[in-house]
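A single structure is presented below for examination.
A protein chain is absent from this complex, but the other protein chains hold their places.
Then we have subunit A:
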Amino acid sequence: MSGHKLLLSELRLWTSGRRSRWTVRLREGVTARGNASFPSCNPKVCVVGGGPAGFYTAQHLIKARQDVEVDIYERLPVPFGLVRFGVAPDHPEVKNVINTFTQTAKHSRCHFYGNVHVGKDVSVDELRQAYHAVVLSYGAEGNRNIAVPGEDLTGVYSAKDFVGWYNGLPSCEQLTPDLSGETAVVLGQGNVALDVARILLSPIDILKKTDITQPALEALAASRVRRVLIVGRRGPMQVACTIKELREMVNLPGTRPEMAAADFEGVTEALQDLPRPRKRLTELMMKTALETPGEKEQERRSKASRVWGFRFFRSPVEILADSEGGRTAGVRLAVTRLEGSGEGAQALLTGEVEDVSCGLIISSIGYKSLPIDPSVPFDTRKAIVPNTMGRVQQAAGLYCSGWLKTGPTGVIATTMNNSFDTARSLVEDLDSGTLDVSAAKPGSRSVSALLDKRGVKAVGFSDWEKIDCEEMKRGEAVGKPREKLLTVEEMLQVAQT
């Protein structure tokens, strides 16, 4: 803490007395911390999940009310959720959001407790007893299954696991995907599918300067994958990816696109009526697929040793095994046609099928939230916690934000806005008295006691900073921004030094 204070006083010097409002609050907060000077009737809120939703909800609560105290409980010893374990290693700029999360975590009215698995180490009911309000922001840790025969064969992975593997998610450390086949099929055409395709095809020289894990880097360096097909059940005008990610594919060094011109029939005619984002995305796709490239681009493409392409109007029906029956040899795709048009068009099977040979299949058809505690309402069909503006239905004092609230779509900015919305609802309830804070609540005091009793050792934010330092140190030694610790044990070991 003293180091922190020092930094802030330096900061004051530097800025000749002018500090950002947030810093002023931060500083006041830091001085107040440790004095235990808060009256006991301050509203105590806890947030379950230390991803973007958790941090943005906490940030808004702390800024909107000068009396709210927020504790964040996170299952892993390390914070930031999918910003650490989802966002692609070659997208470091996206991870700048961590700086703001860190400011929030260091605020005196915010505390981070990592290594606490809510639903297992402490129940949601116990949290509700300890706090005036509980915000569930634990994201979407499951995935949608393609649910076709053969999905258990070696060589079939969910994008969630594959992404977790290259990003160092402890539970995916052992995945060691088989990259010995020449063709890989990615099912789904969202941004995650494009992340996976890009990582599979990126030159190692690019990846080795990122925070991708060492085992993944080695496996990708030895990978024989040369061709990645990104398969969608609908057409070019229904792809779920966004243009920035498509442009990255188009410009990916060492690769060239390979698409079927016939898939784009009728698209030109429909272009003019599309809203700008969809129109620009479709135009870039058509340009890539159909136009004869200029001389320079032609030369680039002719030198490319790796290939990527979208395959449209194809829905997976079966994963095909090799002759021994244990490994993936291909995928059977049902040919579809569209009923209706635009975003809402539906894919109908035509009865035709097509087999594609491949050694690797990555199913990227979406993440999925899971229930973590039987006492919390859960809509199993939509896989979200049913809520109205973040207020969990029929559960006073219980809120939700982030992917758990909306379903697993949206970029960090989307998650930020929906988390602010939830925080606004909570503040409204505090202001109106709907949320009763007249009785003092013990907050982390009682939860810490429970955790102690259960032998759970929580990891504080300063412990995370030790892990952070260690990772950056290891990264520096190999020319990477960081070398992630890959197991919870090792994280805890470093945290406890």
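Throughout what follows, a contact is a pair of C-beta atoms (placed from the backbone, for glycine too) under 8 Å apart; a residue touches a chain by one contact, two chains touch by 3 or more; residues count from 1.
Keep in mind that, in the parts below, contacts and distances are computed from a predicted model.
Asks: For the chain that is missing from this picture, which UniProt protein name fits: "Malignant T-cell-amplified sequence 1", "Vacuolar fusion protein MON1 homolog", "Protein farnesyltransferase subunit beta" or "Adrenodoxin-like"?
Replies: "Adrenodoxin-like"
Asks: Quick one: which of A:Lys208, A:Arg226, A:Arg247 or A:Arg332 touches the chain that's been left out?
Replies: A:Arg247
Asks: Using the touch definition up top, pick the residue from A:Ser357, A:Gln393 or A:Asn417 that touches the left-out chain.
Replies: Of the listed residues, the one touching the omitted chain is A:Asn417.
Asks: To test your reading of the contact rule: which positions on subunit A touch the chain that is missing from view?
Replies: Interface with the chain not displayed, on the subunit A side: 11, 14-16, 18-23, 56, 60, 63, 90-94, 96-97, 99-100, 206, 209, 240, 242-244, 247-248, 251, 253, 275-278, 280-281, 389, 406-407, 409-414, 416-418, 420-421.
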